[in-house]
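Chains shown are a subset, placed as in the full complex.
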Amino acid sequence: MSEPVVAEPDLPEEAEAEVVETGPDLSDDAELEAALESVLLVIDSPAGEKLLAEVFGQSVKRVTQTLKRMSARYTESGSGIDLRRIGDGWRFYTRDRYAPYVEKLLLDGQRAKLTRAALETLAVIAYRQPVTRARIAAVRGVNVDGVIRTLVARGLISEIGTDSDTGGILYRTTELFLERLGLSSLADLPPIAPLLPEVDAIDDV
Amino acid sequence: MTTPDATRREPAEPVPPGPAPARTEPARTEQAQVDPAQRADPADHGTSGRFKVKLTNFEGPFDLLLQLISAHTLDVTEVALHTVTDDFIAYIRAMGDAWDLDETTEFLVIAATLLDLKAARLLPQGDVEDEEDLALLEARDLLFARLLQYRAYKQVAALFGELEKGAQRRYPRSVALEPRYEGLLPEVMLGVTPKRFADIAAAVFRPKPPRTVSLTHLHVARVSVRDHVNVMRERLIAAGQLTFSELVADCEETLDVVARFLGLLELYRETVLAFDQPDPLGELVVRWIGDEDAPVVEFDEDEEYG
């Protein structure tokens, strides 16, 4: 009667989680390749071999060799993922031959709506402008580089000079932002609730 | 509710469970451990601290009950409810001034049921003699059902926590577009109203709360239920009847309100009071039905509610 009888859901990651205890063995080529795949999946701008070597505690030479091998493998197998070294680092790109489908998807509006992270970052900028990237990151508790780049690209925020103290770039919201929210000026932004801590509040998403 | 007669109801011989929904039988051994007569023995108290159970954090009365039951290493049964009544009341008293009335209400409702059960010496196998017994049994079943219900969701919540933990180890791809596609994006949409946007901002800006509620203030304030009993006795004799609001109108601390409430239950046990509450959550009217010069029944508040 007192047993927590919640049926264990089918969680394949439980087994995998145990492997993490010991950590992947990166001296194994396949493991290093897989670890590189994970990291390459989330980076926003090209990552240099030196940075990646530091992340994995491997030599620059080995990481470089591994990246080249992976890139060749993706190409040979005709994967839709294209690993290329452009500028000063490596990044995943879509393979050229499938670009028409990517374009169709984007035109259909798959990325038209802002993500939650983008919305939260935009909220910080709207209510704290002008504000630096570091300040935004401090409020949200996360790295916001990619999101800020996206918001600039979408024309919702723009740079307006640098902070005199820190030298960081300052951001503000644009006319387009007001337009999209249906407001005529920043003064029309609803006041935000008093910033009292709440025991019930949940932490950052 | 009519005048109770607590003395009439002696612990009955164990009989098969009453009209309560069939559940797991409480283990016999547990029942022996928690014999109410033993616990009521003053010799049990005194130097032995009553706060044997130290809880770090709880979310509401059901959570507190479950934690107390678990601390006594009991199964969740009606018997367990009996066992932890004293601990439960002790927590309410100790926490009294740290809560607002909103939070306290639900605790008081549950405390009242627990005390009713205890006062009636109603064992799980309680024999049904009259409508009053039946009402008490129903109250017990409802409380027990709500406790089990809460436990079910609490278990699910724990599972949610595990799922979240697993999901947090998998990072979704969410990167800026390759430059070649940047010109293709349709017009951006925020998808929220200004009000929602402000709510999101507020949620982001809100200071992160500490993870646990400090209980360092436990044991700080002590209020004498006996004093409150005496105050209320005088007022009720003078006025004949008063609402609960009137009885607590002069209380400055929540703890005092709690003490008055407990005091009322005490007077009720002396059978000098009657309660009227026409609607659930409606105004509680307290009527004096005792003798004006009735002898004051001495009681040891620690024994009963510690």
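Here are a few things to note about the model shown:
Labels A and B are assigned to the chains in the order they are written; within every chain, residues are numbered from 1.
One rule holds for everything that comes next: contacts are C-beta pairs under 8 Å (C-beta built on N, C-alpha and C of every residue); 3 or more make two chains touch, one makes a residue touch a chain.
In this text, all values refer to a predicted model and were calculated from it rather than measured experimentally.
Only one copy of each distinct protein chain is drawn here, although the full complex in this structure file has the stoichiometry A x2, B x1.
The rule is short, and it goes like this: only the chains that are shown with their structure count from here on.
Each chain gets one centre point, the mean of its Cα atoms, and the points for subunit A and subunit B are 46 Å apart.
Interface of subunit A with subunit B (complex): residues 1-2, 4-6, 9, 11, 13-14, 17, 20, 38, 41-45, 93-94, 99, 102-103, 106-107, 109, 111-115, 117, 119-120, 122-124, 126-127, 139-140, 146, 149-150, 153-156, 176, 180-183, 188-193, 195-201, 203-204.
Taken together, the subunit B residues at the contact with subunit A in this complex read 23-24, 75-77, 155-156, 158-159, 163, 166, 169-171, 173-178, 180-182, 184-192, 194-195, 197-209, 213.
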